[in-house]
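To start, the structure itself, in structure tokens.
The complex is shown incomplete by one protein chain, all other protein chains being positioned as in the whole.
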Amino acid sequence: MTKKTLAIINSKAPYSFNHGKDSLDIALIFGSYEQGISLFFQGDGVFQLTPNQDGEQLSLKDYLKTFSAFEFYDIEDIYVCLESLHERSLTSSFHIENVKVLPAREFAHELKQHKHILRF
Amino acid sequence: MTKKTLAIINSKAPYSFNHGKDSLDIALIFGSYEQGISLFFQGDGVFQLTPNQDGEQLSLKDYLKTFSAFEFYDIEDIYVCLESLHERSLTSSFHIENVKVLPAREFAHELKQHKHILRF
Amino acid sequence: MTTLHLVRQSAFNSQELFQCSQIILPADILVLIDDGCYNLNHTLLTNIKNIISVKNIKVIQHHVSARGLNVPEFIEVISMNELVNLTFDTENVITWQ
Amino acid sequence: MTTLHLVRQSAFNSQELFQCSQIILPADILVLIDDGCYNLNHTLLTNIKNIISVKNIKVIQHHVSARGLNVPEFIEVISMNELVNLTFDTENVITWQ
Amino acid sequence: MNKLAVIITSPPSSNLSVTAIEYIEAALALQIEIVGIFFYQDGVLHANTFVEVPTDEYQAQAKWLALKNEFNLSLHLCVTAASKRGLQVDETNSVEPQSSNVADAFEISGLGELVELTNYADRVIQF
Partner (left out) sequence: MNKLAVIITSPPSSNLSVTAIEYIEAALALQIEIVGIFFYQDGVLHANTFVEVPTDEYQAQAKWLALKNEFNLSLHLCVTAASKRGLQVDETNSVEPQSSNVADAFEISGLGELVELTNYADRVIQF
């Protein structure tokens, strides 16, 4: 089995921190270079995926809208930690398609299949 | 009863964050202007007061040593949250003298006696 | 003596709301702003409701709606103007960030 | 497949160690560095000891002694050189900061 | 009249500083007297003219300049915090004006200014 180059764990909520945008920039570059990249969402990172958000109310250019371009960039492996959703009383409802919700142990097994792992 | 001008809550451990040093700089200025200032330590802020530390092992100029100058600057009211110590399995042993350990409720009552409250 | 507590961080991520809950007193006011809005679903908010009156827990309107969060009926939604007024209706303010 | 987990933050302050504990697997190695040293006294470390062997929990020597902390006997104290070697003895590394 | 001082510790790139500016605008609209804004910690980056924000993103520095112009706000930059973060704050003013990267609207101050502000203000709020 060929390992994918990079996994990024997203751990921060979208607006007060820049980590989500910094992670997205890396993901899109890897996608445009046709490098295998997978995105993992854990902890408050899951708030980057919840529906009905509107960063423009915070005078922001809403980078979450760019998530809909993942397919175009061949970024297809997007994993969410089930426990992180439960802790926050969230359901598996997201603003993009094809998100895989996994229990922590399976989430960890997918993560390990990558040559390098970053966390933002 | 005259209110003191400023209380600072210190909430971060000493080395990875600069908050402790930034707070100390404010405290010393208030002291040198003979303005009433009190220091409160809560959460990981209590690690700024624990004994046997040596920042020089981390290649740092150890700002914690300056705490011994508090008396010289007439900074006399130093409060520690008892619950924060207990959570961290710490005893009331500190690297400076005259530290008052208070249960959270009394800690809060002292805090409120100040005109302004900052937190670092 | 009433203190205004502004909580700007998610209690799912760090300890600001917890530390606030340790020292909040019955007459105080709590306003959830920025990522503090995520605390609407946190169990610590239940602890705080046992200390201060629920009418003294508030959240900034556009901060909560931008995050797509639902506000429980009993929590008052306020504007930035109302936050400014609260700053002067209370004696001092602590920003938990 | 062994992952090296570097925990740099205090679990008394934020959620890095908790999130690490959610996904650490039995063959993995945990090294406490920087403020991660404060976790020697955190109950989450007990949870992690139920997942990975205690000999695979380590702490950086001068990081822990600079903070005036005591190291329980069963935790191995290592140098920066040993951390570099661990990086190449494992398959990948996650920095929890 | 109610007197307010504000301490800004969040960098321009965070949405936390948008909140601070919205709060200040609301206070001004409510006739609160703002005795000064003190920039500390990462907040000092607000004064850095070299900071480039993409044109379609929130322009915090332009907001500060506009507020300064309209309401004559005092914007105090903590010199110690600023020099640690790449602002050229030669207090002797011997540097050529064009080589400094501190926006004109900001005054170089020390923590002594914070003592003044806390004495004069009825409320101090930290953002």
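Should a chain be cited, it is by its letter among A, B, C, D and E, assigned in written order, with residues numbered from 1 in that chain.
FYI, a residue touches a chain if its C-beta (ideal position, glycine included) is under 8 Å from a C-beta of that chain, and two chains touch if they have at least 3 such contacts.
Please read these numbers as outputs of a predicted model, since none were measured by experiment.
A.B. asks: Omitted chain: which shown chains does it touch?
C.D. replies: Among the chains that are shown, those touched by the missing chain are A, B, D, E.
A.B. asks: Of the residues B:S16, B:S38 or B:S84, which one touches the chain left out of the display?
C.D. replies: Here the residue in touch with the unshown chain is B:S16.
A.B. asks: Mind pulling the subunit D residues that touch the left-out chain?
C.D. replies: 6, 8, 33-34, 63, 79-81, 83-85, 87-88, 92-93, 95, 97
A.B. asks: Quickly run down the residues of subunit E that touch the omitted chain.
C.D. replies: Looking at subunit E, the ones touching the missing chain are residues 11, 13, 45, 48, 50-53, 83-88, 99, 101.
A.B. asks: Touching residues of subunit B against the unshown chain: what are they?
C.D. replies: So the residues of subunit B touching the missing chain come out as 15-18, 58-61.
Just so it is clear, only the chains that are shown with their structure count from here on.
A.B. asks: In contact with subunit A and with subunit D at once: which chains are those? Just list them.
C.D. replies: C
A.B. asks: So which chain is the furthest away from subunit D, centre to centre on CA atoms?
C.D. replies: E
A.B. asks: Between subunit A and subunit B, what's the gap in Å when you average each chain's C-alpha atoms?
C.D. replies: Each chain's C-alpha centroid was found; their separation is 39 Å.
A.B. asks: Would you mind pulling out the distance in Å between where the CA atoms of subunit B average out and where those of subunit C do?
C.D. replies: About 25 Å separates the centre of subunit B from that of subunit C.
A.B. asks: Tell me, which residues of subunit E touch at least two other chains?
C.D. replies: 15-16, 22, 123-124, 126
A.B. asks: In subunit C, which residues are in touch with two or more of the other chains?
C.D. replies: Touching at least two other chains: 8, 12-13, 15, 34, 63, 92-93, 95, 97.
A.B. asks: If I apply the definition of touch given earlier, which pairs of chains qualify?
C.D. replies: A-C, A-D, A-E, B-C, B-D, B-E, C-D, C-E
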